[in-house]
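A protein chain is absent from this complex, but the other protein chains hold their places.
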Amino acid sequence: MKLFSSVHDVTDINALVAEALKLKQDPYAHQHLGKNKTLGLVFLNPSLRTRMSTQKAGLNLGMNVMVLNIDKEGWALELQDGAIMNGTTVEHIREAAAVMGQYADIIGVRSFPGLKDREEDYSEAIFNKFVKFCGVPVVSLESATRHPLQSLADLVTIQELKTTARPKVVLTWAPHIKALPQAVPNSFAEWMCKADVDFTIAHPEGYALSSDFTSGATITHNQDEALKDADFIYVKNWSAYEPYGQITGGNEDWMLTNEKLAPTNNAKVMHCLPVRRNLELSDEILDGPNSIVVHEAGNRVWAAQAVLKQMLESL
Amino acid sequence: MKLFSSVHDVTDINALVAEALKLKQDPYAHQHLGKNKTLGLVFLNPSLRTRMSTQKAGLNLGMNVMVLNIDKEGWALELQDGAIMNGTTVEHIREAAAVMGQYADIIGVRSFPGLKDREEDYSEAIFNKFVKFCGVPVVSLESATRHPLQSLADLVTIQELKTTARPKVVLTWAPHIKALPQAVPNSFAEWMCKADVDFTIAHPEGYALSSDFTSGATITHNQDEALKDADFIYVKNWSAYEPYGQITGGNEDWMLTNEKLAPTNNAKVMHCLPVRRNLELSDEILDGPNSIVVHEAGNRVWAAQAVLKQMLESL
Partner (left out) sequence: MKLFSSVHDVTDINALVAEALKLKQDPYAHQHLGKNKTLGLVFLNPSLRTRMSTQKAGLNLGMNVMVLNIDKEGWALELQDGAIMNGTTVEHIREAAAVMGQYADIIGVRSFPGLKDREEDYSEAIFNKFVKFCGVPVVSLESATRHPLQSLADLVTIQELKTTARPKVVLTWAPHIKALPQAVPNSFAEWMCKADVDFTIAHPEGYALSSDFTSGATITHNQDEALKDADFIYVKNWSAYEPYGQITGGNEDWMLTNEKLAPTNNAKVMHCLPVRRNLELSDEILDGPNSIVVHEAGNRVWAAQAVLKQMLESL
């Protein structure tokens, strides 16, 4: 594998999930693969789970890992081609990416969307420029429109904990006070649409995701109906795709509570984290027996390790 | 050892000191213990010595070490239970700690007190929540009321350099312009009260430490008297315990000088660092032959390594 930016970069998602679960059983079996190989993790935005789990995945594979918070530790990046750089940006992404490709065998990049210009965000300009100019395999650590390591860990978790052959998985919108990216729900949706699950998306009117990611899903504005018989509930806020990046307020009753779990099949509750308690998800859910959010976060290691292993094998 | 938060977590302090001094002679003898084990160091506040010495201690033991400046690189933490997180905090300590416990075999945490609410600080709410929710052994990298790795290194230093069986050790308050925590003096006091030393605390009126930490010590407001025949002088500023977190100004004459060393037993001068020169401690002391502050800082490695070794043995 030379690129891991979306589900479309994966030939066989079931095989990748199986690989991750196998690595979970035997994490250190492949340390020869990463010997004297360097993983460079580049952050343009904050990160806890992605940072630590991907770092650990690389170390488990015997790699050296170098972490760079580029805007804080390095130089302010220019992203526009043709720019006359007489302002505040000090280094163009073309040079920054190319140089990092000299120092790392595999690069991971995190860059969030601006949520101002949909076309720009959905063109994945920053992430794609990194890929184009760094010259080495790249793994997305969350880009403007997708978070594929998260989605793979989510699918690993569902595969690991499901009790029926084809579970019902519901992605439900949750309230928030800030405009958040669509990256996690987009990505989760496109992975679930390819997985062997019965997949439903529930959200208030005005929060439809781009159909590029949701083709094949059942979509409803009725949360109660969606949750009926659910085996897994994936809770996540996102801002509107149209009008882009907007939030309307209201819809506080979309926060998941124990009461809403009643008609489910004793559903396991997932969230990518960080989660705002008692806004997106109630304390009673997060501290109760149905939450698997910490277990899910733990699986981030094996998802990252499966991807890095395939990349190392292709070097 | 599953927890290192205070002297009370140590069964035999003399044995732990001996272990540290043995590791100093042979630092790399136990690298099998840490192989494929991960040490996660989490900072909510600045750190130089603790950061570098604990990182080095983990590496000496063959561990992988991941460092996270959580508020700068991760997400702003919510600490209050039951909070409706519709403000500036993005992640609750419950999730943050639990998730880090998925990625690390041992976690170190640094979190300073607010110095506003004594009950809250002395309940060690942040540190204890980390311990409660992360699910793996935790070592304090300085908490609101204690700095046990520092105190252990201090005792190691005294044991290593003492010239009499039972040295006289004096903790003396020093001037400062800011209100500092009581963590270092509290911690030093409770370790010294358990060690085989003659222990005196000297401070101006108004700076009494909590008796929970000083039981067994001689306490005086007369610095000259305290210093008489001292073998080791531990210099440190702290703010008042009552009224909590206050500083009164004045007492500049409490700064240690060479003149004040005259009646001592050619005392060795200690400080946890960082030290404000010519405010807490004079240049002449720090640059003179009696200062052992750098040697003391060097011993931080062996203190941390002794604790981590015992934790690794208990995994």
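The letters A and B name the chains in turn, as written, and every chain counts its residues from 1.
Methods note: a contact is a pair of C-beta atoms (placed from the backbone, for glycine too) under 8 Å apart; a residue touches a chain by one contact, two chains touch by 3 or more.
On a predicted model such as this, the values are computed, not experimentally measured, just so you know.
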Legend entry - Residue touching the undisplayed chain, where the options are A:Gln31, A:Asn45 or A:Asn64: A:Asn64
Legend entry - Full-complex contact with the absent chain, from B:Asp212, B:Asp229 or B:Asp283: B:Asp283
Inset, instruction - Sort through B:Val42, B:Leu59 or B:Ala125 and give me the one touching the missing partner chain. - result: B:Leu59
Legend entry - Hidden-chain contact residue, picked from the options A:His92, A:Lys168, A:His203 or A:Lys309: A:His92
Legend entry - Where the missing chain touches subunit A, by residue: 36, 38, 40, 64, 66, 68, 70, 72-75, 78, 81-86, 89-92, 94-96, 98-100, 102-104
Inset, instruction - For subunit B, enumerate the residues touching the unshown chain of the complex. - result: 27-28, 43, 46-49, 51-53, 55-56, 59-60, 69, 72, 177, 273-279, 283, 286-287, 293-294, 297-298, 301
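As a convention for this text, only the chains that are shown with their structure count from here on.
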Legend entry - Rounded Å distance between subunit A and subunit B, as computed from the means of their C-alpha atoms: 39
